[in-house]
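The other protein chains are all here in position, but one chain of the complex has been omitted.
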Amino acid sequence: MMDFLLAQAPALLLALPMLGAFLTPVLGRYSETGRNAWVVLVSFLTLVTATALAWVVYTTGTFVYTFGAVSPSLGIPADSGGIPIRILFAVDAMGAFMALSASIVGFAVVLYSLSSVRKLSGKDGYYALLLLLLVGIFGMVCTGDLFNLFVFLEINSLAGAALVAYRIDKGVAVEAGLKYAFISTLGGLMFLFAVGLLYAQYDSLNIAYIASQMAFTFPDKIALVLMIAALALKAGVVPMHFWTPDAYSMAPSSITAILVVASQAGLYGLFRVLFSLYGVTMDYVTVGWIVIILGILSMFIGVTMAIPQKDIKRLMAYHAVSQTGYMLLGVGVCLAVLGDATQMAAFGQTAMEGGIFHIINHAMYKGLLFLTAGAIFLHTGTRNLNKMGGLGHSMKWTMLFFIIGALAIAGIPPFSGFASKLMIYESVFAFSPILSIIAMVVSVLTLASFVKVFHAVFMGPKQPEFEGKGEVPTPMLAGMAILAILTIGFGIFPQQVVDILITPAADALINQGDYIASVLGGMIA
Amino acid sequence: MNMSKIVRAAAHLLFPAILVYGFYIVVHGHLTPGGGFQGGAVIATGFVLLYVAFSYQRLQEWFRLDAFKNAEALGLLLFIVTALVALGLGATFFYNWMANTGGLFGTPVPFGPNPGYLNTAGTIPIMNIAVGVEVLGAMSVILFYMLRGIKGGDE
Amino acid sequence: MRKIVSVVVLLVLAVGFLVSGNMLDFGNPAESGMDAYMLANGQVQTGGNNIVTDVVFDYRGFDTLGEATVLFTAVLGVGLVFRRIRNKQEEEYEYE
Partner (left out) sequence: MYLNLPFIGAGLLMLIGIAIILMRKNLVKMIMGLSIVEAGVNLFLVASGYVDGGIPPIFTAAGDTVMVYPTVQAMTLTNIVIGIATTALLLSFVIIVYRRYGTADVDGMRRLRG
């Protein structure tokens, strides 16, 4: 049984949540608790499969899984002359790393929403769409096929939009869902046009094969620009970040936590296109600088828009945009020096590792912050900072989790945010000092705005109208506890986490040759 | 406003024809142009025809919404189970474990033009039927929900 | 102001789409062997005469499962948006 799970891990990683999502509405019609138990079971099994997949990938290198072949590794049929025919998953260290973080946050969100959604209607649809959102993220993260990436991008957008529009009674959430679905679909269509351009030139949809044949003609440049635009839009990078504040603030808080991971899957898609599909064949210096500029813009505009916000979740949404800027900065610096071995060894590698480490850190502490915001919303019924106060007396645990999240996002030493930000500061400083200084200023502004939020929400006298309700129920605390423990754990042992998880992931992205060799079985045409 | 007698009689006559034509497209998906999605969409137009010819209330009397939801869930489950069976047999997800095995839908097909025999193409006809039922259910559920949304139904 | 931005965006996209579209050669697409392999072996391996259905359900069957999931997501979304809220208790929270 165990080796069956390990041999078929990528297929099970997708099939389990899909099967769970298809059965949830059917079970929901008969018994409420049966459906809840089913969803928790499915999300736990997905977590187990994701860890098994990560274990296999980290021990034996890239896992190539072909759908429909007689045996998983038969990516290239013998008589096809070195051309991948079927869809194949090329799960390397980076993909497994993202799948692992997505499944952890997914499991925490399922536990959290057991009680945060209990009194609301339409729970069948809610849980099925949550599982489908997970399917979208896993698909985008593991696939080695461009059209497959588009299909899972669509599942991601539709499931996310439907969940953002969950609270239909006020109409504002539906408008946010409409804006999110509209922009994501337009981005998806542009991505598909780029895939069409690449298909017309190379007659293949496999990332590794196209990368081995890439001649970077003019249509390829257009395809690159369109892909960067579509995937940056999905990740909420500044010029196209209009949907992020609305979608994150109007969605139920448990959904916002998983939406952060969904937009990071978009960011992962961007890195996969930049490093594995194009890599050194494009002039990586200019593209690297474009990514750096996008990162700086995201950082700066995200924080400056966050300071004046009154709504706690909209403030955190803008911080999510600014934190995405950090990841882009780290990876952009590495991209800018991709071909230059000496600079890469000096700071490119650490910049990349800092950027990737920041992805999982951000998923953890931003998810934690949104879950605490949800707990506060459940307790007070409002998200307006001016109407809250003195919650510290009655919500001890939520206050503790909020402190952990706020200090982590501001990059205070004992927490995970500091570890990845330090790596980014060091390497970016060696690249060009001004960028690093901007990054530090933004980090200080982040701390300032979160101190303001902490003061507005938890300090001050006990408010009379929040008298009755005590602490939030235990499943919500369990969800938050999972993320808090990981945030602290990654903060205390950063070096071990970097060596085990992050360095192989960074290597997997950086050397494109290994990726192509592992998929095409060394037969580079 | 409701349609005249002629339109309703025509609808009564046309609906079975649409059903037969739709299932023809679904079942012959691997032989002639068409397949699960196209056939399912054709059958869904049959329900739209009934809605146009008769009123929304009459449509609700004839078909329960749950029936379409069950059809959709059944189609999807048949589709993913057919693919998962390949995992059980030791091959990979979506392996065509029924092709060229001589059993149901298993007759091997030589290369080149042939008049097209129904009993071929392994799991493809099963998946065609599964997707046909799923698309039929999905389109009708969307139709029912949007009609309920527009008409304010019994909110 | 909004008009100028949209005209500029349209012009940039026009150059991108039309010039890159025109550089491709309609009628003889690239020849990497993937499609030729499917045309040659589609019937023998999968047994179906209609190669497009072979591709849709066997060679790239996983895409079709993803796509059926997209349709299922849309149905769930529509069902969620048009559900009837039974208990009024959900209503009394406040959006600033």
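Should a chain be cited, it is by its letter among A, B and C, assigned in written order, with residues numbered from 1 in that chain.
In this text, a contact is a pair of C-beta atoms (placed from the backbone, for glycine too) under 8 Å apart; a residue touches a chain by one contact, two chains touch by 3 or more.
No experiment lies behind these values; they were computed from the predicted model shown.
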Which displayed chains the hidden chain touches across the whole complex = A, B, C
From the list A:47, A:200 or A:296, which touches the chain that is not on show?
-> A:200
Quick one: which of A:6, A:40 or A:172 touches the chain that's been left out?
-> A:172
Mind listing the chain B residues that contact the chain we can't see here?
-> 31-33, 35, 37, 112-116, 135, 139, 142, 145-146, 149-150
Missing-chain contacts on chain C, rising order, are 6, 9-10, 13-14, 17-18, 21-22, 24-29, 34-35, 38-39, 42-43, 49-52, 54-56, 59-60, 63-64, 66-67, 70-71, 73-74, 77-78, 81-82
Across the whole complex, the chain not displayed is touched by chain A residues 147, 151, 154, 157-158, 161-162, 165, 168, 170-172, 174-179, 181-182, 185-186, 188-189, 192-193, 195-196, 199-200, 203, 205, 242, 246, 250
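Convention: only the chains that are shown with their structure count from here on.
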Go ahead and name the chain pair joined by the largest number of contacting C-beta pairs.
-> A-C
Find the geometric centre of each of chain A and chain C from their Cα atoms only, then give the gap between the two centres in Å, rounded to an integer.
-> 22
Using the average of all C-alpha atoms in each chain as its centre, how far is it in Å between chain A and chain B?
-> 36
When you check chain A against every other chain, which residues touch at least two of them?
-> 18, 22, 25, 67-68
By residue number and range, which residues of chain C touch two or more other chains?
-> 58, 61-62, 65, 69, 72, 74, 79, 81, 84
Within the complex, chain A is touched by chain B residues 66, 69-70, 73, 76-77, 80, 83-84, 86-87, 91-96
Contacts from chain C onto chain A in the complex sit at residues 16-17, 19-20, 23-24, 29-35, 37-38, 41, 58-63, 65-67, 69-70, 72-74, 76-77, 79-81, 83-87, 89-96
Flag every residue of chain A that touches chain C in the complex, lowest number first.
-> 18, 21-22, 25, 67-68, 77, 79-81, 83-87, 119-122, 125-126, 128-129, 132, 135, 139, 147-148, 151-152, 154-155, 158-159, 161-162, 165-170, 172, 174, 193, 197, 200-204, 209, 213, 217-219, 222-223, 225-226, 310-311, 377, 381-384
